[in-house]
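Take a look at the structure set out below.
All protein chains but one are shown at their positions in the complex.
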Amino acid sequence: MQRQIPMFIVFVSGLTMIVDYFFPRVPYIQGAREIFLNWGRIALTFAMILGIMNLLMSNLRKVALRKAGWIYNVILLGSFALTFYFAVQYKMVPSGNTFITHKGTDMGSSGTMSFASKIFLDVYTPLSGTIFSLVAFFIASAAFRAFRAKNIEAILLLSSAIVVMLGSIPFGDSLFAWLGLEHILGHRNFSWLSTQIQQIPMSAAQRAINFGVAFGMVFMSIKILTGIDRSYFGGGGE
Amino acid sequence: MIERLQTLDRRWIFLILFLAVAGSLLFPHTLHVAVEPYVQKAYDTLDLLKPGDKVLMAFDYGPSVAPEIHPAALAMLRHSFERGAKVVMYTLWNEGLPFLDASIQHVAVPMGKRENIDYVNLGFKWGGLQGSSVIEGMGSNLKAVFPVTHEGVPYDQVPILQGVKGYRDFKVLIAVSAGSPGVDEYVRYANARYSIPIVAAVTRVSAPKEFPYVNGKQIYGLCSGLVGSAEYEELIHHPGLGIAGLFALSVANLVVIAFIVFGNLIYFWGRKSKKG
Amino acid sequence: MSHDLGVWVAALLTLAALSFLYKDNLFYRIAENIFVGVSSAWVFATNIHSDLIDDMLLKAFPHAFHQPGPPDLKPLWGGLIGLLILSRLIPGWTSLSRWGIAFVVGFQTGIQLFGAIVGNVLLQLNSTIVPLFVPRNLSATLRNGLGTLGTFTSLSYFYFSREQKGWFGVVTRLGVWFLMISFGAAYGSTVMTRMSILIGRLQFLLSTWLGVIHT
Partner (left out) sequence: MIKRGVFLFLFLSASPVFAGDEKPPMLAHPYVLVTMLLMIAILYTYLLTAKKGKLPFIRTLPGLKAIDEAIGRATELGKPVLYLSGLGDVDNIQTLAALSILSHVAKKAAEYDTPLIMPSMYSVTMVTAQEVIKEAHLRAGRPDTYNPDNVYYVSDEQFAFVAHTNGVMERMRPAANIYMGAYFGESLILAETGHATGAIQIAGTAETSQLPFFVVACDYCLIGEELYAASAYLSQDAKQMGSIKAQDVVRLIVLGFILVGSILETVNLPHYADFFQKVLGGG
C-alpha cells in the first residue's frame, strides 16, 4: 500500500498530461494541463518550507550548542530574518506596488527604493555576480593545468579551443595576419574557421549528445510513469 | 625550476588575469566588429516586423550574466520599437525583474513609448520546474499565467493585450535567456507546439547548444554573448555596453590562450628533461 | 569614489567574495553566510508572493484583496497537495508526503516525455538528415558529409551493449574525436561569456565604486 498509492498518483497525473496532449477533445481532461501546472507551482512553494525549516533548524541548533563557528550561523540567520521580513511585507497586496521599485540607472540607482530592493541590489546582486565571476579565474587555471597535449584527443580539444578563442575576438584575425592564412584560405581566416568548427563538428557532436539525452529522458519517463523506476521515493530501483 | 613551474601556484594565474582585465578597462580601445550570420539572421527577423505587430519578450536572466546579454536585450527591444512593434514583456526569473525595469527605463521611456499601449510589463512568474509549466501554460492561456500586469492592472483592461490568448497572437518571441527556464524550454514547448518563431539572445556558453535549433529553423536568429550584443548594437547603429566591453574581453581571451600555450611548453620541456 | 552606502556594501561584499581566490578566510565566510541567508529568504519571499498569493489566495478569495471577479477555488487543491508534501514534518506521516511528490513528479514526467520526443528526437532527426552530395557545391557537400559523419559516429559512441573493439572501436574513436573537438570549441566560446561577467564586476568596482573609469 505504502508504494502503490503514490505509484498510482504518478501514473494518473502523467497519463492525464499525455492524454491531454494527444487527445485534446477528451472531456474532463481538456484543460487539465493548465490546472495541474498551477497546482504544481503552488505545491512546490509549500515544499520549499521543508528546506527553509531544515536550514533554520540546523543553524539554530548549531548556535544553541555553540558549535565551532556558530557566529557564522548567527550571521546567516540574521540576514535571513532581515531579508524575509522586508521582502515579504513589501508587497502584501499582490497588485499595486511594484515588488522592486528600481527605476533608474544600471544597478546603482538611488531615489525611492524599498529596503527590500536595496538588499537585492546591494547584497544579492553583487554576491551572485562575484561568485559567478570566479569562473573566469578558474577558466584560466584550468587552461594552464588541464590542456596538455598528451594524446590525440587532448590535442583536438586544445586546438579547437584555441581556434575558437582566437576567432571570437575582434582582432584575432589581424593579429595573425603575418601567418598568411588569407593566402591559403582565400578571404577566410580565424573567425571563419571558428564558425566552421562550431557549426560542423561541434554541432554534430552536440546533436548526438542531445539525441542520447532525449532517449534517456524518454525511457526514464516511461519507467517512472509505469512504476519501474521509483527513485523519487528514495528507494532506488525496488 | 621545471617542477616549480609545473606546480605553479594558481594564485599567480589569478593575479595575472586580474591585472590584465583591470588594466584593459583602465586603458580602453575601441574595436570594430564583423557581424556573424546568426546575429544578422536575428536582426533580419526583427526587421520584418510591421507597425502594430505584437512581440513577446522574455527577460530570463539574472545579475550574474547580465553584462553579457543585457546589452542585447536593450538592442533588440530598441529595434522592435523602431519597427513600431508592440512589446509584451515578462520574466520567469525572479532576478530578471530589475533588468526588465531597467530596459523600460533605458529604452521604452526615452523613445516615448506608452505603458500598456506600446508595451506592457507582465512582471515575474516563477518558472520553477524547468519552466515547462509556465511556458506550456502561456501557450493557450496567457491570462491564466499573468492575471494582472506588474503594475496591477487586470489583464482585460490592458489595451495591448486585447484579443491576445497565447503564443499564436504574437509575431515573434524574443527570448533573452541565461539558462533554465529559458530558450530550450521555449523551443521544446512553445515552438514545438505553437510554432511561434523564436529569436534568442543567450550567453556565449550556451550558444553551441542552440546551434542545432538554429540550423533546424526552430530558432530564427541567435545573438550570443557580449560579442553578439556588440554586433547587434552595430547593426542598429546604437553603440552601448556591448561595444564598450569588447577590448577587455579580447585581452582576457589572449591571456587564457597564453596560459594554454605556456602550460604546454612547460609540459614538453618537463618531458624532455625527464627523458634526457 | 561613491558616497552611496549601498555601493560601499556591494563593493565590500564583492571584494570579500573575491578573496576566496587567495584562500578561504573570515571575510569570505561572512559573505557566504550572508548570501545563503539573503538568497534563501529572497527566493522564498518571491515565491510566496507569486505563487501562494497571486496564484492561490488571490484567485480563491479575490474579495479579500479587493479584486473583482468570482472566486475560483481550484487552486486550493494545489495548496492541499503542498500540505501533503509538508506533512512529513509530522513524525510518522512520511507516506502522505510521497503522495504530493508523486503528483508533481507524475505530471512533470508526462510533459517531459512528449517534450523530449518532439523537440529532441523528431525535430533533431529532421535537421540531421541532409543530402550527402550537393551538385556543383563542394563546400556544402563537405559540410553535410562531415556533419552527418560526426553525428553518426558520436551517436555510436553512446552505444552501450557492445565492446568498443574492432571496426566498431574505430567508429567510436572517431566519435570521441568529434566529441573532443566539440568540447574544446565549447570551452573556447565560454571563455568569452565568463570573462564578461568578471568585466561586469570590475566595471562596477572601477566605475561605480571608485569612479576611476567612466562606462
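Chains: A, B and C, in written order; residue numbering restarts at 1 for each.
Basically, contacts are C-beta pairs under 8 Å (C-beta built on N, C-alpha and C of every residue); 3 or more make two chains touch, one makes a residue touch a chain.
Remember, predicted model here, so these are calculated numbers, not experimental data.
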Name every displayed chain that the left-out chain is in contact with. A, B, C
Candidates C:S19, C:Q164 or C:S207 - the one touching the absent chain: C:Q164
Given A:T16, A:N38, A:N73 or A:S141, the correct residue touching the omitted chain is A:S141
Please identify, in ascending order, the residues of chain B that touch the omitted chain? 10, 64-65, 128-130, 139-140, 165-168, 179-180, 192, 194, 205-206, 208-209
Mind listing the chain C residues that contact the chain we can't see here? 17, 20, 23-24, 28-29, 31-32, 35-36, 38-40, 42-44, 85, 88, 94, 97, 101, 104-105, 108-109, 112-114, 117-119, 121-123, 125-126, 128-133, 144, 148, 151-152, 155-156, 158-164, 179, 183-184, 186-187, 190, 194
When the complex is taken as a whole, what residues of chain A touch the one chain not shown? 21-25, 44, 47-52, 54-55, 58, 124, 127-128, 131-132, 134-135, 138-139, 141-142, 145-147, 157, 206, 209-213, 215-224, 228-229, 231-238
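Everything that follows uses one rule, which is that only the chains that are shown with their structure count from here on.
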Please tell me whether A-C or B-C has the greater number of C-beta pairs in contact. A-C
Using the average of all C-alpha atoms in each chain as its centre, how far is it in Å between chain B and chain C? 14
Using mean CA coordinates as chain centres, what's the gap between chain A and chain C in Å? 2
Which residues belonging to chain C are in contact with no fewer than two other chains? 21, 42-43, 46-47, 51, 54, 58, 67, 104, 108, 111-112, 116, 119-120, 124, 127, 182, 185-186, 189-192, 194-195, 197-198, 200
For chain B, give me the residues that contact two or more of the other chains. 14, 21, 64-66, 124, 126, 128-129, 133, 136, 148, 154, 204, 208, 212, 215, 227, 249, 252-253, 256
Of chain A, residues touching chain C in the complex: 2, 5-7, 9-18, 21-22, 33, 35-53, 55, 69, 72-73, 75-84, 87-88, 91, 93-95, 99, 107-108, 110, 116, 118-137, 139, 152-154, 156-165, 168, 194, 197-215, 217-218, 221-222, 224-225, 232-233
Touching chain B in the complex, chain A uses residues 33-34, 37-38, 40-41, 44-45, 94-100, 102-107, 117, 120-121, 124-126, 128-129, 131-133, 136-137, 139-141, 143-145, 147-150, 158, 161-162, 165-166, 168-172, 191, 195, 198-199, 202-203, 206-207, 210
Note: in the complex, chain C contacts chain A through residues 2, 4, 6-7, 9-11, 13-14, 17-18, 20-21, 29-31, 33-49, 51-56, 58, 65-67, 74-75, 77-79, 81-86, 88-89, 95, 98-114, 116-117, 119-121, 124-125, 127-128, 143, 146-155, 157-158, 175-192, 194-195, 197-198, 200-201, 204, 208
